[in-house]
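Only a single protein chain was left out; the remaining protein chains are all shown in position.
For chain A:
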Amino acid sequence: MIGIVNYGAGNIFSLTSALDRLDLPYGMINEEADLDKYTHIIIPGVGHAGTAMKKLDQTGLVAPIKALKKPVLGICVGMQLLTQHSEEGDADMMSIVPVKTRLFNKDQGIKIPHMGWNNITHKNNPLFEGVKNLTQFYFVHSYFIEYNPTFDIATAEYGMPFSAAVQKDNFYGVQFHPEKSGAAGERLLKNFSNLKH
């Protein structure tokens, strides 16, 4: 069963609706003891990464999350929380994946936020099982995770290549919103629920 880290960063109605549509049961994680109740953990997140990190810190869940050995999926800002540092609020993140979250550079002639459907090239990670390469996912973000070949499992291009998805051990992160990415996004959520570590 999936546990959703409930730390007050953004609305999770769309995520729980997607899980309902997929018949994937879930519950909420409010404190450390709740982490034991679930096999798979989702860290959602919308809004400001620095603020989100502060809120997560206040729940006391950072250290227990870092110690997890079960599959964890960070979505959007939830993914950025897995990184070392974010330029948004110049804030230290959880440092699970040693990469940085940076602001898109508008001097590259791109509009910010990066909003809409963009295609991804993935590296046959189980998270993307059954998802064709160059499938589009729905993105909406102004900060991105720098491309690092060691942790990148899916790449998108916006002004430059960036990581649409990363993995380190049992920790996964996706920059797009699977809950808003049509059938492909639903497939990804289903794949996550089937991951074993």
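Quick note on the criterion: a residue touches a chain if its C-beta (ideal position, glycine included) is under 8 Å from a C-beta of that chain, and two chains touch if they have at least 3 such contacts; residues count from 1.
In this section, contacts and distances are computed from a predicted model.
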item: Options "Imidazole glycerol phosphate synthase subunit HisF", "Formate dehydrogenase", "Thiolase family protein" or "Cation/acetate symporter": UniProt name of the undisplayed chain; value: "Imidazole glycerol phosphate synthase subunit HisF"
item: Full-complex contact with the absent chain, from A:S142, A:T155 or A:N170; value: A:S142
item: Sole residue of A:M1, A:M115 or A:M160 that reaches the chain not shown, by the stated touch rule; value: A:M115
item: Touching residues (missing chain, whole complex) on chain A; value: 11, 13-14, 17-18, 20-21, 46-48, 106, 111-119, 136, 138, 140-142, 157-158, 177, 179-183, 185-186
